[in-house]
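Removed: one protein chain of the complex. Kept in place: all other protein chains.
Our next item is chain A:
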């Protein structure tokens, strides 16, 4: 989807939305595609889920940290543990992975209850994730299940930026040609390339912070603050 599609898409969604919270979200003006990235307000988003398939697995926690190229604002962070629908229970393996236990979830709210503050934080900010194919379909599906209509919005995906830089370059193609394995573009491996410290992974808020730092590093290294937004979003 191109930038023009995103603005048109959001305007059209705003018109047809029934749910007032979703309508308000879609109505909030997105930064224009030619805005320099240094001026774009962003929010790093990460979710932990019970698995990889949005049709059978559920969201268990959501972390968000608003930021700009200049500053990541931890004081404005948001973090929620949410209760998966009873049809999609926590598996033992996902418990050990995320350290979110049944007892923690038993008293957690349903995603529906936190949707309003969540959308408020996302509105007007460009959402930054590492691997959009989790966050985008999961959020869309979960909202659709509760409000009858989903939410889709533009994202900056630090993983696909990393793939562009390290998997599709001439050098990467040469590596592949001589049979070397491709470099890892997972969050921690990517961070390491920019000299960023190792954080304990698999906590939605820590990963959101880690993603925000990664984007700052990617832009400082390969782009600059004047690069227009259209070079990043998808």
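Keep this in mind: contacts are C-beta pairs under 8 Å (C-beta built on N, C-alpha and C of every residue); 3 or more make two chains touch, one makes a residue touch a chain; residues count from 1.
Please note the rule applied: contacts and distances are computed from a predicted model.
Student: For the chain that's not shown, choose its UniProt protein name out of "Succinate dehydrogenase / fumarate reductase iron-sulfur subunit", "Multicomponent Na+:H+ antiporter subunit C", "ABC transporter permease" or "Cyclic nucleotide-binding/CBS domain-containing protein".
Tutor: From the choices "Succinate dehydrogenase / fumarate reductase iron-sulfur subunit", "Multicomponent Na+:H+ antiporter subunit C", "ABC transporter permease" or "Cyclic nucleotide-binding/CBS domain-containing protein", the unshown chain carries the UniProt name "Cyclic nucleotide-binding/CBS domain-containing protein".
Student: Looking beyond the chains shown, say which of A:20, A:179 or A:195 touches the absent one.
Tutor: In the complete complex, the chain left out is touched by residue A:195.
Student: Using the touch definition from the top, which of A:142, A:205 or A:229 touches the missing chain?
Tutor: If we include the chain that is not displayed, A:205 is the one touching it.
Student: Looking at the whole complex, which of A:152, A:183, A:217 or A:234 touches the chain that is not displayed?
Tutor: A:217
Student: Hey, which chain A residues sit against the chain that's not shown?
Tutor: Spelled out for chain A, the touching residues are 63, 67, 70-75, 77, 79, 194-197, 199-200, 203, 205-206, 209, 212-213, 216-217, 220-221.
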